[in-house]
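Sharing a structure below in structure tokens format, with a few things to ask.
Our next item is chain A:
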Amino acid sequence: MNSGAFYLSVGMAVFLIGLHGLLVLQDNLRRVIAVNLMGAGVFLVLVALATRTDPVDPVLQALAVTGLVVAISATAFALRLVSARIRHQQHKTKPDDGRLSSHKDKPR
Partner candidate 1 sequence: MNYALVSVALPMITVVLLFLVAAPVYSRLQTLVTGGLVIIITVISLSTSWLALLEAAAQSTTSYLAIGGWEDGLAIRFRLTPVVALMLTFTALIHLLLALYGTFSRHGVPKDYWSLSCFLHGSLAALWLSADLFNLYVTLELLSLSAVALVALAGPGAWKPAADYLLLSLAASLCYLFGVALIYGRYGLLDIAMLTVVVNDDLITRLALLLMTAGLMLKAALWPLHLWLPAAHASAPTAVSALLSALVVKAPLFILWVLWSQVAPPVMAQQIGPVFALIGILALVFGGFSAMRTPYLKVLVAYSTVAQLGYALMALGLLLAWQQPEMNSALWLFVIAHGLAKTSLFLAAGQMQTTLGTKRISGLRGATQTTPIAMFAFAVAGGSLIGLPPSGGFLAKWVLLEPLLSQPQNWPWVLGILLGTLVSAAYIFRLVVMAFDRARINPPDISSDHVGQWLALVPAVLVWGMALAGEQLIQLLGEGI
Partner candidate 2 sequence: MQLSWSSLLPVFILLSSMIPGLLIFAVREEQVSLRTTLNLTGVVLKLFFVGLMLYGVSRGQDFRFALPFLPNAPLVLHGDALSLQFVTLSSVLWLATTIYAIGYLGKAQLRSRFFAYFSLCISATVGLALAGNLITFLLFYELLTLATFPLVVHRGTPESLRAGRIYLAYTIGGGTMLMLGVALLHSLANTQEFIAGGYLSDMAEAHDVGLRVAFVLMILGLGVKAALIPLHSWLPQAMVAPAPVSALLHAVAVVKAGAFGIIRVVYDVYGVETSTNLSLTQPLLWLAAATILYGSVRALQQQDLKKRLAYSTVSQVSYITLGVALVGPLAAIGGIVHLMHQGLMKITLFFCAGNFSATLGVHKIQEMDGLGNRMPMTMAAFTIGALGMIGVPPIAGFISKWYLGAGALQSDAMWALLVIMVSSLLNAAYFLPLVYRGWFCASPQQGWPAEQSWPGQRFETHWMLLLPPLFTALLSILAGIFAGSFFSPLGWSQFIVAREFSL
């Protein structure tokens, strides 16, 4: 098959792998990566479709670039959210040295 069709199918496969990862994985950071994979798959499909015409279709290129921008912003936000949550959970499980009193010290 020609290169366009090849990259098209690769794109679809990557999309499906990402989707599978999102549904199956538990860890949030890995799920972010899975979503990024889905995005990568879609952009690859867009670009592969662009190569079907000669010269290369500018509209699809524009769509891919716009999609990339949106994906970057969304990933940045997702990472901020996920990392904040991870830090918050670590903070909760760490022993708190700054506590004013523990229940052992309470007066009877």
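On the choice of candidates, all candidates are chains of the complex that A comes from, given by their letters.
Methods note: contacts are C-beta pairs under 8 Å (C-beta built on N, C-alpha and C of every residue); 3 or more make two chains touch, one makes a residue touch a chain; residues count from 1.
A quick note: this is a predicted structure, and the numbers were derived from the prediction, not measured.
Contact annotation for this complex: of the listed candidates 1 or 2, chain A touches only 1.
The touching residues of chain A, when paired with candidate 1 in their complex, are 15, 18-19, 22, 28, 31-32, 35, 38-39, 41-42, 45-46, 49, 52, 59-60, 63, 66-67, 70, 73-74, 77-78, 81-82, 84-85, 88.
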